[in-house]
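Yeah, one chain of the complex is gone here, protein chain that is, but the others are all in their spots.
A, B and C label the chains in the order they appear, each numbered from 1.
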Amino acid sequence: MIIILKPIATKKDADEIIAQIEGLGLKPLYMPGVERTVLGAIGDERVLAGLHLESHPLVERITPILTPYKMVSRDIHPENTVVDIGNVPVGGKPFVVIAGPCAVETREQMIATALAVKEAGAHCLRGGAFKPRSSPYSFQGLGVKGLRILKEAGQKTGLSVTTEVVEAGDVPIVEPYADALQVGARNMQNFRLLTKLGQCRKPVILKRGMAATVEDLLLAAEYIVAEGNPNVILCERGIRTFETATRNTLDLNAIPFLKQKSHLPVIVDPSHGTGIRDYVAPMAKAAAACGADGLLIEVHINPKEALSDGQQSLYPEQFSRLMKELKPFVKAAGRELTT
Amino acid sequence: MIIILKPIATKKDADEIIAQIEGLGLKPLYMPGVERTVLGAIGDERVLAGLHLESHPLVERITPILTPYKMVSRDIHPENTVVDIGNVPVGGKPFVVIAGPCAVETREQMIATALAVKEAGAHCLRGGAFKPRSSPYSFQGLGVKGLRILKEAGQKTGLSVTTEVVEAGDVPIVEPYADALQVGARNMQNFRLLTKLGQCRKPVILKRGMAATVEDLLLAAEYIVAEGNPNVILCERGIRTFETATRNTLDLNAIPFLKQKSHLPVIVDPSHGTGIRDYVAPMAKAAAACGADGLLIEVHINPKEALSDGQQSLYPEQFSRLMKELKPFVKAAGRELTT
Amino acid sequence: MIIILKPIATKKDADEIIAQIEGLGLKPLYMPGVERTVLGAIGDERVLAGLHLESHPLVERITPILTPYKMVSRDIHPENTVVDIGNVPVGGKPFVVIAGPCAVETREQMIATALAVKEAGAHCLRGGAFKPRSSPYSFQGLGVKGLRILKEAGQKTGLSVTTEVVEAGDVPIVEPYADALQVGARNMQNFRLLTKLGQCRKPVILKRGMAATVEDLLLAAEYIVAEGNPNVILCERGIRTFETATRNTLDLNAIPFLKQKSHLPVIVDPSHGTGIRDYVAPMAKAAAACGADGLLIEVHINPKEALSDGQQSLYPEQFSRLMKELKPFVKAAGRELTT
Partner (left out) sequence: MIIILKPIATKKDADEIIAQIEGLGLKPLYMPGVERTVLGAIGDERVLAGLHLESHPLVERITPILTPYKMVSRDIHPENTVVDIGNVPVGGKPFVVIAGPCAVETREQMIATALAVKEAGAHCLRGGAFKPRSSPYSFQGLGVKGLRILKEAGQKTGLSVTTEVVEAGDVPIVEPYADALQVGARNMQNFRLLTKLGQCRKPVILKRGMAATVEDLLLAAEYIVAEGNPNVILCERGIRTFETATRNTLDLNAIPFLKQKSHLPVIVDPSHGTGIRDYVAPMAKAAAACGADGLLIEVHINPKEALSDGQQSLYPEQFSRLMKELKPFVKAAGRELTT
């Protein structure tokens, strides 16, 4: 860790901090400069957190040398992690497509959509039973009834299923119905939920928050892994910026960044990432091209009647065409798309 | 509601949508233009949500005429709402200052800080027992033990107390210890928590999310009020922008906006809003000047030793000076600061 | 145009505005509602700008129905525009790669880089002679001497050349040396420069500003086209967001948006869009995948010695590998990459 002192700090102030660093077993460094004195601490700087040097009135700023996350870092775990959603491996050579409606609305809608995405070649099925909605006047999901329908749709099609869990207390309720549990963007920093998911064995699809940096996303994943569950899949789904032409700004730069810094699989949700049906297919291809391990795509049997997010849901025939068009992109990226 | 059709939409397409609008009891309008056809719907457009016109493949975009929130709007409730935190009214003529440490760390720290902020003239005491932290390796709070210490500190000083609740399931645990419950920025769209808080009678201090627009904040408040609890205090605490010189960008524009659109009280947290001790006092004064109803300020008996957010916590003597300096600003704004 | 009146507006106020709309030859519409009165104006709403209704004290807000840009819109010009940079067509079936150093530094550096990118298959050569730099203490470019070197490098390799022009007054100086003139992100709203470029015939590569929406970009292009120069190429190069892991956030959503709304060619600059050498290749492939017409890439014969932007410049062998790897992505997107 590098500690830059304020110009008014004296040699005595520096010596006090140096003594604290030594007290924690790290090797201190003293670098007096013309305008500022700089201190260094060599060793596992994470133990320095206890000193709270950032709060010291004579410290101008501190610069960590190491990343704040450890277990999700590629530094200490160079090989890719492969996470199995049911019998579908994510993070290896196969490119994975998870598709389905935003929300489970009725048994008919869910089964019909499941059959359609299966037919088109999807590998897993998504469908929300608990829906966090910005307005209290919007459809909030079918709850456990929705979970039952989702599971039935999975069984009918042989597809693994994923669904969102919105609160720590719901984990035991949702877990039996799903092969993977999704954490929505608004819950990425719901640390109670992350901790609870760390204590179960089901894979977790962790969506990036709208105001979360990629480093925040890795720290959120660290919560889950540190608690004991190594099966985390990161998901880029767009961030909030000044641009309003699209619902979110899909940050595909995050893909090479996350693949370089972490060993966890990374998928992309172009449906929320754009919010506009026409842009889902081009951005799905772009995600495959820049190295994503898979996609999470909203498909609805009849988007005009969808109770949520209809404007970003693909029609089944659009999804089917996308699956065909994706193949050469996935292959060019050195991966395989089996449909 | 205004519905702008795509250029390819025909008269027949328009007629179908018009029939749907009429079917819901609204008065439709047909406005054919040279480049686009525009439809209108006169009446309570909120019933139109069921049509999901935004998902219609021939609709280019829709423009609502009314705000998406109702009960928190000044349109239907023109007078200011005054919310009582214990015996402290917020939203009336008195300007309210809530102060205390970010987290309850020890009994000694909490009591000493409480006595100091009481002496300086604060009206309520804050202190976190459950701390959501970005890193799993940071201090996570004392839990119920912290709540007990906080309550004792409140009783010793005669100050009302406020503390954060992080999950719906915790509401019954936290409620007996606090005069108001805070919802943190990361939980502003934890709708399960909002709904639960709507079912209790304790006042709620609702902090704006880092990526939340002021309209999102009002919609989150609507969740609580719609569920039956009218005692909501809105809190501006900074948003995430490209500027990194400060921890967040304190959006004081939000104060006149929220005071104009809503009848709810609005307070400002300049500690999180800046993240830097030296900027807390100037921004506290600015908040008073532009019409805020009060402040939420972090004070620590010894910021150098604080287990969280020490760099933005005021020393007791700084807080005491701020309380004196605030007075003429509060008075110029037509309010009263009693200390 | 849709005009939403404030609740306090009377029938008389509405009648006055209706009379003004009629006075301009448009057909007015009167839509009284329960909470708000809404007015409409049918016809070419752009003539309404003269009424400045957005400033009217009784108008709550106005919603335009048409886009604010006209000549660059696909509405009135459905076919793709193809712009020729020298003998290289941009916007048709061929996928175009423009490559070269950020700045012309020396004759040796420029010629060597030009030979390397030519060898790898680039179609055009870039190199800056006038460099806008954030710090007054950074290298500012060689000026006209740099232009001469660039032209020589183009002639030696047979590559068309593009270079940045930073001020209206420089247009006649730069024009003779280049086959296309670039407008940098910081100058996207330098309207004097845009107007001047509209009066010349050379193609213009217009880079999106760091805080510019895609609509702002189209309006900037409209300045050039409206002045008489139809040869505009749009360039996405990243926007400024809260994310600091990369220099900018490359907004690839902009590609399908711009291709859908406008007939102009769109290229992508993954070098500035990421700011990090390792991420240039994946984002170049993503750009090809989502429908871009070409790329603008920084390559330097020796990035370690580059006087500007070295950390985002590719080594010649990296560029050569990228050109090979791009081919299947370009083909999958229905385009052709000839090298």
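Methods note: contacts are C-beta pairs under 8 Å (C-beta built on N, C-alpha and C of every residue); 3 or more make two chains touch, one makes a residue touch a chain.
Not measured: the values here are computed from a predicted model.
Listed residues A:S55, A:T241 or A:Q318: the one in touch with the omitted chain is A:T241. Annotation: of B:L252, B:I267 or B:I301, B:L252 touches the absent chain (contact as defined above).
Contact with the chain not shown here comes from a single listed residue; of C:E54, C:E108, C:E317 or C:E336, that residue is C:E54. The chain not shown here is touched by just one of B:Q20, B:N80 or B:T241, and that residue is B:T241.
In the full complex, the hidden chain is touched by chain B at residues 211, 213-215, 239, 241-246, 249-257, 260, 273-274, 278-279, 282-283, 285-291, 325, 328-329, 331-333. One chain is missing from the display, and on chain C it is touched by residues 46, 49, 52, 54-57, 68-69, 132-138, 140, 166-169, 186-187, 189-192, 195, 209-211, 216, 219-220, 222-223, 226-227, 239-240, 277, 303-307, 310-311, 313. Contact between chain A and the unshown chain involves residues 2, 4, 7, 29, 31-36, 38, 40, 42-44, 63, 65-66, 75, 240-242, 244.
Just so we're on the same page, only the chains that are shown with their structure count from here on.
Each chain gets a centre from the mean of its Cα atoms; for chain B and chain C, those two points are 39 Å apart. Chain A and chain B have Cα centroids separated by 26 Å. The distance from the centre of chain A to the centre of chain C, each centre being the mean of the chain's C-alpha atoms, comes to 31 Å. Shared interface positions of chain A, defined as residues touching 2 or more other chains, are 211, 239.
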